[in-house]
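For this depiction, one protein chain was excluded, whereas all remaining protein chains were kept in their positions.
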Amino acid sequence: MLSRLSFSGYFALLMLVLTLLFIFGVTMLPSYDPYGQNLAAGLLPPGGSSFDGRYYLLGTDQLGRDMLSRLALAGQVSFAIGAGAVMVSLVIGVTLGLIAGYFRGPVEMVIMGLADLQLSIPRILLLIVMAAILGPSPWMLAVILGITSWVAYGRVARGMALSLREREFVLAARAQGSTATWNIRKHLLPNVLPQMMIVGSYEFGQIVVMEASLSYLGLGVQPPLPSWGMMVSEGQTYLELAPYLAVLPSIALFVLVASLQFLSQAFTSENDSVDLPERIKG
Amino acid sequence: MNKPAASDQKVLLSVRNLTIQVPVGNGTCNLVDDVSFDIMESEVFALVGESGSGKSLTMMAVLGLLPLPLRMTQGTIVLRGQELTELDFNGMRQVRGKKMAIVFQDPMTALNPVIRVGKQVDEAIRLHNPGLSAKQIRARGIELFRQVGIPNPEQRYDQFPNEFSGGMRQRVVIAIAMANEPDLLIADEPTTALDVTIQAQVMDVLREVRERTGAAMILISHDLGLVAEHADRIGVLYSGSLVETGTTEQVFGAPQHPYTAGLIASLPRVDQKVDRLYSIPGFVPAPDKRPKGCAFSTRCEMSRDRDACTHARPTLRSMPEGRHSACHYAEETESWAKAQAAARVVLDEVDDSALRQAAEPILSVQDLQKEFDVSRGFLGRRAKMKALRGISFDILKGRTLGLVGESGCGKSTLARVLLRLMEASGGQVMLNGKPLLTMQGSALRSARRNLQVVFQDPYSSLDPRMTVHDIIAEPMRIHDCYDAARVNELLAHVGLGPEALLRRPGQFSGGQRQRIAIARALALQPDVLILDEAVSALDVSIQAQVINLLRDLQAEFGLTYVFISHDLSVVRHISDDVAVMYLGRIIEYGSVREVFENPEHPYTQALLSAIPRHHVPEAERGERILLAGDLPNPLSPPSGCAFRSRCRHAVASCAQSEPELIERTRPHHQSACLRAEELSNPAKLAS
Partner (left out) sequence: MLYFITKRILQSILTVFGVVTVAFFLVRLSGDPSLLLLSADATQEDIAAIRDAMGLNRPIWVQYLEFIGNALQGDFGNSIRQNSPAMSLVLERVPATLELALTSFAVGIGLALILGTIMRITRKVWLREAIMWIALARQAFPVFSFGLLMILVFSVGLGWLPSLGRGSWQHLVLPALTLGSYELALYLRLFNASLATEQRQDYVRTAYAKGQGRLQVIFQHMLPNALLPIVTVAGINLGLLLGGAVVTETVFSWPGVGRLIVQSVSQRDFPVIIAGVFLLSLIFVVINLIVDLLYSVLDPRVRF
């Protein structure tokens, strides 16, 4: 799979690695303190120093907290919630999708009906309502993001299962007396997993966006824990005074999500240059 | 039809040194290598070759439609004195559709699904006749529809492709190709996707339109029989190179290249049964792995590794009588081919049909039924489609029953019902004396061990993510009797070495995959093997290998085969008994020799007459029975005899009741035709 990656694929991979290095590296720095307020250093621009002589690479927020440390910690929160949610949705989606596609009949109708139902409520609305009700602890966020995101995997897995179950190697196994569990485990699952990874890397980005949106609306990660969405929301108040407050977390979000999505695109991109030459001989 | 290529004939298309490259890694690889040939005015030139020989690419290059990244790097293409390779894209547009037109293989995908067929024909006319009014164009289009034999052309002109059957769609494609009466018609496997009887109709249409306009035709095909019947001259391609050209009679009569000779020798014949088919060893090398010297040298049994073959690349050289061959030892071919033919042991078939009644059958099917619920039409009314109706037959241990019929006749449904992949709607199946259809749980599981299957498509029948070892071991793991030594043993039985074990299916050719599928089917030591079109997807030279393997295995393990196929020559070669199916019913049943030599049912007669007989001189081939129309809709079959809508012998009484499958003229030979007695005796019919 890696050998098929193009230049842009490697670029995306590099971007992802650098982002992760930033997110997890900063917390190892000696002056790392995302919570410490410094009233002497409120709203310092990037590269500014406070009255008490401290240097802030990315400036400070309205409470004088170090933006660099807060961005890194918020990134860890986003990444962890995203990873948890992807796991949850992947497991639910693949399981339900394969069951629906393999067994068909009423089971399929119920599962796909559930998927349609979920699709007909905007995901963010469902999340808003669930977050408001179940409480926005990071764990709970990962779980509710996960259970509202299974449909993408479920639909793809079902589609593949529908065609795989008619493939002759599955028919041959059934003719040999294999059980449904055997066929799903030995034949369907290994054949859908690579595709699920591609869906997963795309969905990872989408989930990070969802979590950020929730936090932006004040329904996601709660203070004092920082999150990129919340930082943008706080920064909106100081848009004219200190635009970097909203811009920096936006850039951080963009880099993480873009690298995940470019990677997924690089894996899926097909050679679509099938076209005709200008001349017969060329 | 087979005119000799007289020297005074004018050359229409001349292809010289055509080379097509594809980038591979850092270098390139020649998919078509230095191919040269001429096509005369109004002749039919056949380009024959197995998959991967480059026959279709050659023609796409002639049309200037090679898809990137393929590139034609060398060569000239001259059509009526015009050098096509010097034209740019727009220049070629004046040639495409006007001077040259093409009929593609798959009529199901060659038409745009969301545009009315008439409009697609109109486009072709308008492009090269900008002066015509819409009305004139439509009139011309409808005229074309009439010429290609589409009934009710005015009505059908405004329909969408999905409202047409495969055969009818191919007629539309032919109408588009003939819209501007081109000088050269390219037919790229025009009938490969169609059933035998429809295939005959389409070839007939092609012949008619060609004769009317005087167009020359390039017939691209893998089917030697088809080519033998329709081509004037033949060019044989092997692995990107032209290895032989000559008239049809010359090539089939006395091939000048060992590859051609081998191909012809490996075809089963419908008029005799031989002990073993000749089979070309090995498989076609990948284009980037061709051997040095002659590309065929590694598979050539005439070469015997002579130095010239393994070191020097033979070029196409002139032979007597205007023929060409690309073999260093072309002169030896004729005697080598004769030696092969002499080595063929024609089996003397004794009539053993009485045996069938005497012994206890291993597999006995009685009155098997299968219905599907189909919702259809207005308000989603439920309808029942009868896919299998009253199927009965017996097979004795160690024998082979051939099941033949066209697509939609129910033969694959029958296989699935027997394998309990689908539940039957009625009837009984006894396997080793036990009722198979009512078994459940562990009884069913152990019964399944005795009944195994090999499917058609070697690309879909193996799980691409498993190793060959795991594939062959799977049945044993399912039944908890895994034994690594047994896997090796099975692999050896089907002629593969142990180095194959850890590789995955993607690394094998079609024939090798089919061998792996056979090994898997044999893992549980079954008594009965259902072979569902098991050799149909394979190239001729590989097909003979697998057929020979199947016969060897049968002899060694006393296997019983249910051999499902649409290819009557292969069925003739491998079967002891044969059952012919039409619309879910067996309409003729008996020993293979009986049925093939004295067919009683008009459908069987038509099928048999449609088999190309390359080995029989044209004059002796007998009458070709062309069935009219398409298979009726299985949801509303004709009353009485289901075949009567296409039967030229149908009489009023045929509509009244469905004829039973019973012995009508000879013992042990059953048929379901009221007029069987007259039809099997031409003298009586005439009176």
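Read from first to last, the chains carry the letters A and B; within each, the first residue is number 1.
By our rule, contacts are C-beta pairs under 8 Å (C-beta built on N, C-alpha and C of every residue); 3 or more make two chains touch, one makes a residue touch a chain.
Because the structure is a prediction, the values reported are computed rather than measured.
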{"item": "Among A:V94, A:L219 or A:I280, the residue in touch with the chain that has been omitted", "value": "A:L219"}
{"item": "Omitted-chain contact residue, chosen from A:L43, A:V107 or A:I128", "value": "A:I128"}
{"item": "Interface residues of chain B (partner: the chain not displayed)", "value": "63, 65, 89-90, 93-98, 101-102, 104, 106, 109-115, 120, 123-124, 127-128, 160, 162-163, 173, 176-177, 179, 378-380"}
{"item": "Touch residues of chain A, complete complex, unshown partner", "value": "8, 116-117, 119-125, 128-130, 132-133, 205, 209, 212-213, 216-219, 229, 232-233, 235-236, 239-240, 243, 246-247, 249-250, 253-254, 257-258, 261-262, 265, 270, 272-276"}
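Following the convention adopted for this analysis, only the chains that are shown with their structure count from here on.
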{"item": "Chain A-chain B separation of Cα centroids, rounded to whole Å", "value": "50"}
{"item": "Residue ranges of chain A in contact with chain B within the complex", "value": "167-169, 171-178, 182, 186-187, 190-191, 273-282"}
{"item": "In the complex with chain A, residue positions of chain B that touch it", "value": "61, 64-69, 71-75, 77, 84-85, 87-89, 92, 416, 419-421, 444-446, 448-449, 451-453, 455-457, 460-466, 471, 474-475, 478-479, 517, 520-521, 524"}
